[in-house]
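Complex shown without one protein chain; remaining protein chains in place.
After this line comes chain A, so read on.
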Amino acid sequence: MSILEVKGLKKTYTTRFGGNQVQALKNVSFSVEEGEYVAIMGESGSGKTTLLNILAALDKPTGGTVLLDGRNLADIKETAMAEFRRDNLGFVFQDFNLLDTFSLEDNIYLPLVLAGKNYREMHKRLEPIAKQLGITQLLKKYPYEVSGGQKQRAAVARALITHPKLIFADEPTGALDSKSSDELLDLFSAINQDKQTIVMVTHSVKAASHAGRVLFIKDGEVFHQIYKGHHTRQELYQKISDTLTLLTTGGDRA
């Protein structure tokens, strides 16, 4: 069963002084099955971020529908949206988005506190996640005291602790060094093994090569997609590279 279904998504921006219309998304359709690990790739300006914002219900499409677990996002009221997002979606951002005023532990608790969970339950949920992510020793530290990779792992823990149906990752390796990036990507793979659905936007070929499927977006449309299938990671890496070359040199749909 599809956990996420996107049909004919359009998004048009009007520039501030009227007149010029910019089409960020022309016609995007795809679906994500439960337990899948999907990477979305594309150049800067291809509409990746717009797409993710719409999927995450942070922005509204001009046309088309997004069904999450069978529910149309457009039907959810503005006031219920924050709660819906909190209960069903987990987010990992390029710049971590941890609050400086909280220790890592409190940052991870934040969505649960907002959902009104009590301390004992929060603590029970945190333990296995912190262990899996290897941040048990860091929980009492503050964001300014830890490295980027550690911050990102705390952000992943924050995304996981609500047991979301879907995790959205927006360039999660963008601000990390290569070692931390590798660790994080391995972590994502491990989480995905545990049946966690992940949608990741990236333009790192390496990051995308960890996914089970890669979608390419160009000029506001899904241009191509590659399944990992029986390929090894190296083979997938090569295929992604080739596709990107094709994309940038202006080839038509393969």
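Throughout what follows, contacts are C-beta pairs under 8 Å (C-beta built on N, C-alpha and C of every residue); 3 or more make two chains touch, one makes a residue touch a chain; residues count from 1.
Here, contacts and distances are computed from a predicted model.
UniProt lists the omitted chain of the complex under the protein name "Predicted permease" (options: "AdoMet activation domain-containing protein", "CopC domain-containing protein", "Predicted permease" or "succinate dehydrogenase").
Which of A:83, A:127 or A:186 touches the hidden chain is settled by the complete complex: it is A:83. When the omitted chain is restored, the residue from A:11, A:48, A:125 or A:158 that touches it is A:158.
Residues 58, 79, 81-83, 85-86, 91, 93, 97-103, 106, 109-111, 113-114, 116, 118-119, 122, 142-144, 158 are the ones on chain A that touch the missing chain.
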